[in-house]
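A single protein chain has been omitted from the complex, and every remaining protein chain is retained in its original position.
Then we have chain A:
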């Protein structure tokens, strides 16, 4: 070994020393390319995360203002002669009474407005169109107030609201502003008197549709979306689980099951608007179901959710080890008993996780709902799923198209509420998986 090695080293020593690194410049550039490539990767990820952060920050910055609404404190004289002529205090008279007149009198007194009609009109414009409804609700809740002078908080108009929130510039020339100089002076006076301030905007969560931004709310949309989710849960979950059980446990591998399988995979990728066309042609035209009804929306969404449920259920049924099935079969259970008593309970967390994720996707879906008439101006709460309603994403779509400045912040707030629902649902899915998922 050493004998043969020695002449070799001697021979090498005779030659000029060879450079270990052939071309430093080239290596440097290769390393630079390596660093550049990594930087591209980081930049790509940074772009994605930046966009995500930008989206959320924009929505929060635009939307948090809508949680508050400018309200006015007026000392309203609940005149018995106006409210209950002839001393009759019942629901019908109270509902039909002229609350606007009471509010306007109170406002005139507060601002010291005389009988000048232009001045009066400008003063009245400070009040929301729906303020009489708010006063009606107060009086009807407590009829003993009639005849007294009570301080009430009622909504100011959207123009006042945007002024208080600093969303319109005060220094524009008067004819380019929605509020005149005199009105701004009144607003400032009311603010100084502590009669006009921002308070929590409960109407946003409770009210139905309204063309006055300060009265518009998402109550109908939230209820409509809940009805739809109920329909999805009641139809997509049982049907999806049954289909998955059949495909996974009973079906022989043949052309029929292959066809079903290809079908399910394709249904999962069909554009959502196509489901809307299906709903329009089949549910509305053929079966004559009502337009704008949450039950139709729910059925369309459950057809969309079905593939998600089936795929998730099949995966979690597959994850149940065969030993469990064999043990149950071994003690004499029938195949159906094995499935209902053992396989499904063990697969349940996975099934529910998949269902919740599918429902979260359905909750945010808009396009198919546009085609079955969920774009509707619905003021009253739907009593049943067959009554007209809207849905959260559709409400967002409608508000996004409204021209008033005040609707921008309301749209953002609506989006935040929708996202909050989605986050809660996804977090529930993750928790369910963490808490109950078993590994064999």
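Assume a residue touches a chain if its C-beta (ideal position, glycine included) is under 8 Å from a C-beta of that chain, and two chains touch if they have at least 3 such contacts; residues count from 1.
Methods note: contacts and distances are computed from a predicted model.
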Which of "ABC transporter", "Aspartyl/glutamyl-tRNA(Asn/Gln) amidotransferase subunit B", "Phosphate transport system permease protein" or "L-rhamnonate dehydratase" matches, in UniProt, the chain that is not displayed: "Phosphate transport system permease protein"
Contact partner of the left-out chain, one of A:239, A:329 or A:432: A:239
Option from A:23, A:58 or A:167 whose C-beta touches the chain left out: A:58
Identified contact with the non-displayed chain, of A:273, A:329, A:346 or A:428: A:273
Chain A residues touching the omitted chain (full complex): 30-31, 33-34, 37-38, 40-45, 47-49, 51-52, 55, 58-59, 62, 238-240, 242-243, 245-247, 250-251, 259-260, 263-267, 269-275, 277-278, 280-282, 285-288, 303, 306-307, 310, 334-336, 360-361, 363-367, 370-371, 375, 393, 396-397, 400-401, 408, 411-412, 415, 418-419, 422, 426
